[in-house]
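One chain of protein is taken out of this complex; the other chains stay put.
To keep things simple, chains are lettered A, B and C as they appear, and every chain counts its residues starting from 1.
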Amino acid sequence: MLRAEGVCVSFGGVRAVDGVSLAVAPHGTLGIIGPNGSGKTTTFNVLTGEQRANAGRVTLGGRDITGLAPHRIARLGLVRTFQNLRLFPNMTVLENVLTGGHLRQPRALWRQLLRPPGVAHAEAVERERAAALLEEVTLADRMHAYASDLSYGQTKRLELARALNAEPLILLLDEPTAGMNDRQAREILELVRAVQARRQLALIVIEHNVPELARFVDSMIALDAGRVIAAGTPDEVVRHPRVVAAYLGQEAA
Amino acid sequence: MLVARAGWPALAGIVLLIAIPLMVTDRYVLYVLNISMIFAILAIGQNIITGWCGMLTLGHAAFFGVGAYTSGLLAVDHGWPFLACFAAAGLAAGLAGALLSLPCLRVRSDFLSLITIAFAQMFFVVVNNWTELTRGPMGLPRIPRMEVFGWTARTEAEIFWVIGGVLAIVMFAVHRLVSGPIGRAWEAVRDDENAARALGINVTHAKVQAFTIGCVLAGFAGSLYAHTLRIVAPEMFFLEESLIIMQMAILGGLASLPGSLLGAALMVGIPEALRSGNEWLITLRPGIGGALLLAMMIWRPQGLLGRLRDAPPFLLALSAALRGLFVRRSRR
Amino acid sequence: MSIPRRLILASPAVLAAPATIRAQARGPIFVALAGPMTGGSAAFGLNAQRGTELAVQAINREGGIGGQPLQVEVFDDRSVPRDAAAVAQRIARNDRFLCVLGHVDSSSTLAAMPIYAEERIPVVNASSSNPTITEQGWTNFVRLTIRGDYGAQQYSAYAVNNLGRRNLGIVFANNDFGRALRNDMVRAAQALSARVAGDAGFTPNVDRDFSAIISQFRAAGVDVVMLNCSYTEGGLFAGQMRSAGWSVPIVGPDTLLYDQFLALSQGGAEGAWIMAAYDPYAERPATRGFMDTFQTRFNTLPSQVAVFTFDIYHLLKRVVEAGATRANLIERIKATRFEGAGGNYSWNARGDVVNRTFAVINVRDGRFTSTGLSVNENGLERLRG
Partner (left out) sequence: MDVPYLTEQLVNGLATGSIYAVIAVGYAMVYSILYLINFAHGDVIMVGAFAALTLIGMAFPVPAAILAACAVGALVALAVERIAYRPVRYANRVVPMISALGAGLVLATLAHLVWGPEVQPFPQLIPRGNIEIAGIAVPQQALIILGLSLAIVMFASFLLERTRLGRATKCVCQDIYAAQLMGIPVNLIIPLVYAVGGFLGVAGGILFAMYFNAVFIQMGLLATTKAWAAAMLGGVGNFYGAALGGLMLGVAEMLAVVTVGSAYKDGVALVIIVAVLLLRPQGLFGRRVVERS
């Protein structure tokens, strides 16, 4: 469904991403692993349109989306979370989630001004829906708190709920468990798995916690220095000698 | 219908709007209230741009001027009725805002600060020098009174009803916008552009939309101003006025409708109260205003009434009162 | 001129009558003085207050107006039109004022006039020179200063007829004052068959680099510089002319008639011609008396605003003692011929002063000196129809 072929990105002579190809099927799950600086997030940025690729192309359901503006790609159903949290700190938890559903609501100025019954109804429906999502990620009791007042674990769950409210076909998660202890990490991944199963969406996850990830996805690629060094089932990738070497090398350093 | 939708607070607001001029008989006090209400519309416009959408504009007074001159010239030179002038003023200011913001917001948003300063300066130069059209430095006198469907607002009380009516409609409409998806998109853009984009929000569109709506409100305010003072002159719309409008929006509270109301009332009312008072205080006024901006940014960037939860109790009470008057479900 | 703050503080909002005459049976006559007492134009308001102070003292010492003490209330409009309208509303709240003396700048006067007109409050104005004001048909208005368009004609006529120059270089502050003078000056130059060789505006209070304008004027063959701006920029312009090694005569209005003009020009103002709406050095007892008192009291030259404000109170005394009331005050003033510290005044039906000529002042040895010359008006008749 989502397919990237030979994507290259260079920053002033340094090749951050060098010929990366990947694919994920509808309802499929793909894990991306690799040491810091191996080009994982840059690859994400290319997929979501934030970073322009020097070469290569990205297709979604057969349609070429290379170089489209980020908000257009998002409207096609490709929604992401960020490695460094990017909530809307001065909005409430509920408003953050509602913003995720932005595209479903009528946005014409005159309709919002006059608010015919349909528009008012849509807003009510959205609020209920957002409340239900918050229930799902166990944040219902913080609904009217400001996002900036949440704990770290709560912000991660809020970001997930916000992304889910955009009804993605493909959800891209950039290190959803970063900075968490094992128990919290497992909880989040459980949540993601439950959500994915319920909604039947495709998932691409960048993650450092390789064992947890391996249990979770049905295919995996490993990046090092901007190149794909291994691709296949989680088992194949984790055992691949170059992956082992890359991770050992990182630990040695 | 209005009452059925917005409930008793709107009803109370309307009753007050009708009652105030009947209770306050001092024409001077009414005049000060009228000017405050015009500036409240300006502050709300600035607040949409700066408070809700996070852009700094330093030329709001120029859009105010575009509205005032459009309205005044159409009335004086072409004999248009007030309502047509009023609509044209909003349209002209909005058009100017859209044309200005479209190219520069595509690039980088802090260009907007520069471009609005440039626009304000060019506006002044043009109205001052294009003598054939604007009468230049002579100003444009003899602007007719406000007149609605054959009824003319002659006394300060009648002017109060017209301006107050416009302000009420503006607050009602802006409240609707900011409490729905459009306002949320603005706030999302203000808080984090990249995250907003990743959720499918067209950031440039949201910014241009917020900026244009802010300018339309400035245009409306300009029309009311022109037909209230019944003269417009170039220096009525200079940089200092832009700073005052911004101070109103910030002092009252960014992203707060009651805040803009309070900010305008304070910034118009306090100098009036001090008019025959202490000269030292008046000389110090810009400095006090500046210190206030600085202190607000450091300790209370949300303004007096912004983000109410953590406001001091007396402000909470005050704002609850204000909010009860005008909006039902204001969020902050 | 930095405004001595102490003086503003010391001058109370109500300049009350001395105790000696407070015992009189009838109450005081109230006059409202409106103008910028604070803000960027406060210097004008200060001059109005000084003129007021001297006049009120003098009048009340001599027993007030028809036995009633004169009492002045000061209203500050900061030279902001919307403040001026607020002041007008405040003045219109009650009917105790015989008249309003103000406002100072033309835009403020224009913003306040509709309110005074509606309430039939007489307005006697010292310094708003915008021609528009007397063309609105207001019957409650009269002014002492000379209309701006008439002034521009006189300055041009002096440069062309008296100094024999043919190539005018017009510099103007791009505000209401400078721009209006410039427009009328271009028309006047045409009537006088002179050439506008240079025409340059600048942003007042911001722009202080005149080097490019000076080079341009010099290259265009300008042989007289017409300065239409305040003493600040005027002084700097003269100084930068000197820096550039260019000397042609300077002609300007009495906004240059301040010591600061000489100081800022650092010698560049030498030889400049200033057309003043009144002659501070005239050998007339009224003028001498006023100048002496003013300079002893405040140690500076009085500006036009101070002189005309001073004269207005004496004019009021004269017409009120002759039986004028609030209702017919303006009518009576228009019918009066009055001699004051600033010269002789008489008015036409619109409320403009007529038959006033400018005093020609020259800067000699770093000081203003009265020349006693008068403007040769040849050619100007074409502009009066």
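Details
Definition applied: a residue touches a chain if its C-beta (ideal position, glycine included) is under 8 Å from a C-beta of that chain, and two chains touch if they have at least 3 such contacts.
Computed from a predicted structure; not experimentally measured.
The chain not shown here is in contact, across the full complex, with B, C. Touch with the chain that is not drawn comes from one residue among B:A19, B:L83, B:I169 or B:A291, which is B:A291. When the whole complex is considered, the residue among C:Q154, C:N174 or C:T287 that touches the unshown chain is C:N174. Taking the complete complex into account, B:I117 is the one of B:L16, B:L95, B:I117 or B:I270 that touches the chain left out. When the omitted chain is restored, the residue from B:E156, B:D191 or B:E272 that touches it is B:D191.
Within the complete assembly, C:G201 is the residue of C:G51, C:P69, C:G148 or C:G201 that touches the hidden chain. Chain B residues in contact with the hidden partner, per the touch definition given at the top, are 50, 54-56, 103-104, 107-111, 113-115, 117-118, 121-122, 125, 129, 190-194, 239, 243, 246, 250, 283-284, 286-298, 301. Within the entire complex, the positions of chain C that touch the omitted partner chain are 1-3, 40, 42-43, 172, 174, 199-203, 205-213, 215-216, 219, 232, 235-236, 239-240, 242-245, 260, 263-264, 266.
Simple rule for what comes next: only the chains that are shown with their structure count from here on.
Each chain gets a centre from the mean of its Cα atoms; the one farthest from the centre of chain B is A.
Between the Cα centres of chain B and chain C there is a gap of 36 Å.
With centres defined as mean CA coordinates, chain B is found 40 Å away from chain A. Contact residues on chain C toward chain B in their complex (touch as defined above): 5, 8-9, 13, 37-39, 74-76, 78, 80-83, 85-87, 89-90, 92-93, 106-107, 110-111, 114, 130-132, 136, 174-180, 183, 201, 203. Here chain B touches chain C in the complex through residues 26-28, 31-32, 35, 121, 125, 128-129, 131, 135-139, 141-142, 156, 225, 229-231, 233-236, 271-272, 275-276, 279-280, 282-283, going by the rule given at the top. Note for the complex: chain B touches chain A at residues 5, 173, 176-177, 180-182, 184-185, 187-188, 190-192, 194-203, 209, 255, 302, 307, 309, 331.
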